[in-house]
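Left out: one protein chain. Kept in place: all the others.
And now, subunit A:
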């Protein structure tokens, strides 16, 4: 890679303790925010050998679920204001949720308010499903996303 890292020295936090989630009693396909958190916390950052949780890009508070309307909202915080990897992180989150949760859930993904210089354009791009579909068909981006989702280098 000829380009320098976007954020060469990120602050790394400890991983939170894993809590064995108790299987809840509802038998339907209800989705729990913590269950979603467990599935996305270990996604690797696109440019560092650390997880999104370790870089505080995500926390348990990042995810809310409206069970009645069938909606999942994820708000993440890029490590720096000009993070050009923000859209890749968003793609990773989308790809992961597509695989792990019932497809009829409506997923909205945003960067947390004030956390990115191009907040509006990043949010718009991440929630345009046509652009997301096109991006995930792009072999280079697909590979980058898959590496973040399946990396065992953490």
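Some observations on this one:
The rule is short, and it goes like this: a contact is a pair of C-beta atoms (placed from the backbone, for glycine too) under 8 Å apart; a residue touches a chain by one contact, two chains touch by 3 or more; residues count from 1.
Quick note on the criterion: contacts and distances are computed from a predicted model.
Look at the chain that isn't drawn here: its UniProt entry, checked against "28S ribosomal protein S24, mitochondrial", "EOG090X0I6M", "RNA polymerase II subunit A C-terminal domain phosphatase" or "Probable cytosolic iron-sulfur protein assembly protein CIAO1 homolog", names it "Probable cytosolic iron-sulfur protein assembly protein CIAO1 homolog".
By the touch rule set out above, subunit A reaches the unshown chain at residues 103-104, 106, 124, 128-131, 133-134, 137.
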